[in-house]
Each structure stands twice: as structure tokens, then as C-alpha cells.
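Before anything else, here's the structure in question.
Removed: one protein chain of the complex. Kept in place: all other protein chains.
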Amino acid sequence: MQTFLFITLTAFMVLFTSCTEQEVVNVYSSRHYDVDTRLLDKFSEKTGIRVNTVKADSDQLITRLENEGDRSPADVLITADGTRLVIAKQRGLLQRMDPDIAGSVVPLQWRDSDMYWTGLTKRVRFLVYHPGRVDAVDLADYESLTSEKWNGRLLVRSSNSHYNQTLLTSVIVALGEQGALEWAEGIVRNMAREPAGNDRDQVKFIAAGLGDVAIVNSYYMGLLHNSQNSEERNVAGQMEVFFPNQDGRGAHVNISGAGLAAYAPNRENGQRLIEFLLSMEAQEQIANENFEYPVLPGAGLPDMLMKWGPFREDTVSLDSLGQYSGQAMMTFNRAGWR
Amino acid sequence: MSILFLNEVSKVFRSSQGYAVKCVSLELEKGEIMALLGESGSGKTTLLRMIAGFEKPTSGSVILYGRKVSGDGIFIEPEKRGVGIVFQDYALFPHLRVKENMEFGLKKFTPGAKCERIRQLMELTGTSSLGSRYPHELSGGQKQRIALARALAPGPDLILFDEPFSSIDSVLKNQMRKEIKGILKRSGATAVFVTHDTRDAMVMADRICMLRKGENIQTGTPDELYNFPHNAYVAGFFGRTNLIRAEITGEGLKTGLGILPYKGEKRREGEKVLLSIRPENFVMKNKEDGCICGNIVDRSFMGEYSELICHVVTGKGENEEVVIKIPPDESCEGKKCYFKPRKKGIRILSDKPGELQKGNHADNNNSPT
Partner (left out) sequence: MEIKRMRGFLRSRFRGSKLTVFSLLAALFIIVPLIIIILEFFRPATEVWDHFVSSLLTGYLKNSLVLIAGAAAGTFIMGTGTAWMVSMYEFPGRKFLSWALVMPIAIPAYINGYTWAGMLDYTSPLYTFLRERFSFDTGAYLFIDLLSLEGAIVIFSLSLYPYVYLVSRAFFMNQSAVMMETAASMGRSPLQSFFLVALPMARPAIVAGITLVLMEVLNDYGLVRYFGVETFTTGIFSAWFAFGDQGTALRLAGWLLVVVLLIILAEKVQRGKARFDTLGGSFRPLRRRGQKRIMAVVTSVAVSIPFLLGFMLPFLMLAWWTVQTASVVVDLSFIRLTANSFLLGASASVTGMAAAVVILFSLRVNRSRFMFLLSKLSTMGYALPGAVVAIGILIPLLMADSLLRPILGWLPMDTGRIMISSSVFALLYAYLVRFLAVGYNNLEAGYEGISMSIDESAASMGSSNRRTFRELHLPLLKVSLLGGGLLIFVDVLKELPLTLILRPFNFDTLAIRAFEYASDERVAQSAPAALIVILTGMVPAFLMNRLLTKKIL
């Protein structure tokens, strides 16, 4: 009996002792890209601050922050979806950061007006199609995807995806709740298959001939084009991209961003990290390696994004989108969008 | 034509273990009941399983109803042999009712014929009231009757029993032996059963095949095996006997008990032989008159008979122990007694006297209690 207890206690000790050190910054991140690892390493190298990262789904991170309350070890919350930052702010999980960190560099549209959070990168939810089967002339906007013509040809991932949820909130803002429900139902009607897999899979489904058009986040196309797997590059090469709603409100743009945790034990380090991520160097690295659009005006773009060219962005503020996030989920469920 | 013919059947499971069954040949006529008798490990069950087709003989052949079912590269699977079997634990299908158990082998019967056949069998085995019960609702004797009825149902020419009475208590055993024998005889079935109990074999069997270490050491009627054992093992297996060394002389058999009468085939004079005289084959006398004189060492009253253990002083001055059974009413007071073997009760065994190792009388370790 005593031996058991002894072993257990020792195990506890060993397990607990990993969190005591001086200069650290604790990051809760739902971004899971290789470029992040490289950037954070670079940050540690430059500042000597060690970065502890907890990676999880952003909803899980938010729930965790909420549960931990003022005892949370988190300093910085990074999400891959803007709406989550709005929710985090609403729930009092974030705190105001120094305005000069982002206020001066990030356009107001891509940050919180009170500086509770800031965007780091932008991603467009655009359309990918197979030029052999689809004429670009037929593609117009998100709304036109519900027309009969696309019956059985549309590919889009599940409603669990935050990207889809935020896209739907933008549709709710544009068309109203009823309009959005009808839109979602129209999309479900036209789906080539039950939603499965992630954005890259949708593109592959087109290549496999399951459908013709997919709703995809822009950077996934970049990643596919630059994949180590030649077959993936081959798939990407067959496709064309289309920016929808260029004649109207503009293509839906989401951000990936960061906020300072409300009870950050290492507030200063957290701010330094966000500052670093907004530096020209970091911004260009993210753009070059992960094909996201930088939020910093004037940051250089990789060839691929240059080739896609400039486009009109939906200018609705994320703040206004955030308030519809609950409705978005319910609308999806009602529409039967899996 | 014989129902079953085994021609030099052998079985080796693992070469390191040697023969499980060694060169056994047997023939069974229609309507005959044969017992395979032996201690555990004698190969009797393996032999039975080879007849049924559950084991494949290593060599030799099995011929059933004139058809070769095993040997010379032929092997007929058990379901195609038409042999019924009743296992020690009866192996009644626990998920089927008694009736359904019996029906199981009647797949080629029409429903009407099925019913009729089952009715017959139930009548034959006296189980008519049990048709809708499940096996776990039956007593041991009922289970056995039903297992037998089930095995008889498809009308096999041969029925095999694996230790049929070993899981029944001794009171029921007697009754069941007679009953089963009756059923078998009435149905005209030919049967082989495996047992380690000489009583089972003697009551049930027309002929007994005695196995030891995989070899058939004697086959014959129960009477032959009891009264004319080939060797000390058989003699001892069937009950207590006095094993006595003897030398063949002109006057008779020269033994430690004196000269005994000698009957049967001529033997070379001076040959050393071993005799078996069963305890009941002694007659008590009142006078010394040509009798053997013994000192009574122990006297036990066994109910139906009394058993005396006497020491007889041999010519060399040693004591030779003799066991004698006497009727309970025959009193034998005093310390000395006089007795004489019955002439018919003296058997010359095939064993050499030198092979006899322990004591001079064999005990039957397997005798029923």
C-alpha cells in the first residue's frame, strides 16, 4: 500500500514540476500551422522568453479560459476565427492591450475598437472550381450557389467549421435571419455529398469528380499548390479560384487573431508576443509560408496571392458578426447542414 | 456381414508420446454389444473416437457396414458415417427442448414420420412426458435416456457410448445398465461402449475388449475374461485373485501351497508358470485330508460373504498369503483352516512368474464400490 502511494506521489511531483520557470509566455492557440511553430521559436530566440503552447479547438480553449477564471495560466489567446475572439471578449476573457501595439498598424476593420484583440492574418472564403466543368461566368456570388444549376455539384465542409459559421453570420447580416436560413437550405439542397473532411478535402473531391464547385478558405489553396505531395500540387493545378460577390458586398473575409488573456500572469510578455506577430517580418513570413493575407498594410505578398490579384472585401465588422454566432449554429442545424 | 471391422488400427498423437492405440483389430456382429474396457489412458476413448470419425487413425483401417470409412487415404467425415454417439456428459443441446434434440438427426424425415419416430423412441426409452422440457430441467437418468433416444433416432446401425455411466450415482447405475441394455436389445442396435468399470462391462456387454496401453490384450465374453483371463492384469482387473507361482511337474502344479491339480493343454515339464485362483474358488474343508492348511491372519465380514486371509507355510518355510471368500453362514472358527482349490478354478496365465513384482495376489483397483 505504502509503495503504491509513494509511486503515485512521485508521479504527481514529476508531472507538476514542468511549469515553474521565469520568463515565459503561455499561449492558448487554435492555429495549428507549421509556420506558427517556426515563428514562436524565432520569438523565443529573439527575446529569451519561453513559449508554452496549448493547442486545441478555439471553443475548447474559450471554455477552458472560462473555467479557469482568474486562475488561468494563459497570457495570449490565438484563434483561427475572428468570431471566437469576439465571443472571448464578450465573456470577459480578454483584456485591453496597449493601443500602440496594434492600434497604429492594424486597420480598424481588422481589430477590436477597444483593443481587446487584433487580427493577425486574413483569409478569404472563396470558390474553387474545375474549369473543365464550370464556366467562371456562371459563378457570381454566395447567393447564386443555391440556384438549381448547382444541384449535386456543390462541395462544402461541415457546419462544425468555424469558417462556415462565420461565413453564415455574414450572410445573416446581409440577408437577415430568414434569408440566411433559406440560403443554408439552398446550399444543403445542392450539396454533392454530405459534408465531410476539411477544405482541402473539398478540393480533392472536385478532382475525384464528386462535385464541381467548393467553398474553400484561400490559404488552403496556397498550401495545396505548395504541398510536398506532388499529387496534391497536381490537384491544385487543375483548379481555378473565384472571388464571389465582387459586384456587391465583397468576398467574405475572416481573420485569425490574438487577444491578451484577462488574467494574464505574464502580461508584458504576452504583449511582446503579439507585437512580434504584427511585425513586418512575421507578417511576411506567415504570408509566404502559409498563404494567408497579412493584416499589416504594405506587407509583401507571395507570388500566388499576387497572381490571384486584388479583390473586394466584405467590410462588415467582425464585432457585428460576433453577435450572430449563436444564431449561425442554430440556423445550420435547422437547415440540416451537417 | 459384420457391422464394424477394425483392421490393425493405430493412433499416435505425438511421436514423443508413443502409441495411444496400437494395432487393434476387432469385429462386431449385428446386434452385438461390445465394451471397450481399460484404465484411463488405455486408449479406449481414442479408439471409440476413431470409429466415430472424430480422430483420424495413424494407420490401419475402419470398415463400417462393409464400407471403408478410414484407411488407405480414405477418410469419411463423422456426419457421413451413420454412427450414433452418446457422450459421457450426454451433450444434449442446451438451447433445444427434448423433442427438438431428438428431431435434430431426423433431417430427412417428413414431419409426420418425425413425430411418429419420436413417439416411438420416447416410448422405447420411457421419456414420453419429457418432450417439452429443456435439458437443464432433467435428472441425470432422464438425460441419459434422452441422449440415447436421440442417438437412436436416425436409426444408425452402430451406437457408441463414451463412459455412459460414469456420471451417475451408484444406485441409479444398476438400474440404468439394465435399462439401456434392454433398450438396445429391443431396438436391435449394435453398440460399442467405453468404460473403466468391469461391472458395466459385464452387465451390459456381449463381448469385452480389454485394452491396456493402447493394445488389445484380450477379447471375449464377460465370462471368458473373468474366468479365463489371459494374464495377471486381466485377472486382477476383474476382481481380487490369488496369483501363485507354480512349476509344471508330472504330478501336477507344484506350488508353495503344495501340488495342485492340472488340467488343460500339455505343457513342458519344469516350466515355471503363474496361476490365478479367485478367492471364491476355494472350498473350505473340516479335515486336513489332502487339504491345504493355513493360519487365519485376518477375517472380515463383508455381508454377502466373508473374507479370510490365511498364511500358508510353504516348503521353504516362507509364508504365502491366500485370500479366500466363504459364504457368510459358513463359520470358520479357530486359528487354523483347511481348504482346497476347485479344479476348474485354477488358471494358468500367460505371464512369466518373474514378471510378477508386488505381492502374490493382484487387487482390482477399479472395482466398483
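Think of it as A and B in the order they're written, each chain with its own count starting at 1.
By definition in this document, a residue touches a chain if its C-beta (ideal position, glycine included) is under 8 Å from a C-beta of that chain, and two chains touch if they have at least 3 such contacts.
These figures come from a predicted structure and were not determined experimentally.
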item	value
Chains on display which the left-out chain touches in the complete complex	A, B
Selected from B:E77, B:E304 or B:D329 as touching the chain missing from the view	B:E77
Omitted-chain contact residue, chosen from A:N198, A:S279 or A:Q323	A:N198
Interface with the undisplayed chain - residues on chain A	1, 4-5, 7-8, 11-12, 14-16, 18-19, 26, 32, 52-57, 59-60, 62-64, 66-68, 71-74, 91, 158, 160, 193-198, 200-201, 204-205, 207-210, 229, 231-232, 234-235, 265, 326, 329-330, 333-334, 338
Touch residues of chain B, complete complex, unshown partner	52-56, 75, 77-85, 87-89, 91-96, 104-105, 107, 135-136, 150-151, 153-154, 156, 160, 167
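The rule is simple: only the chains that are shown with their structure count from here on.
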item	value
Chain A and chain B, separation of their C-alpha mean positions in angstrom	88
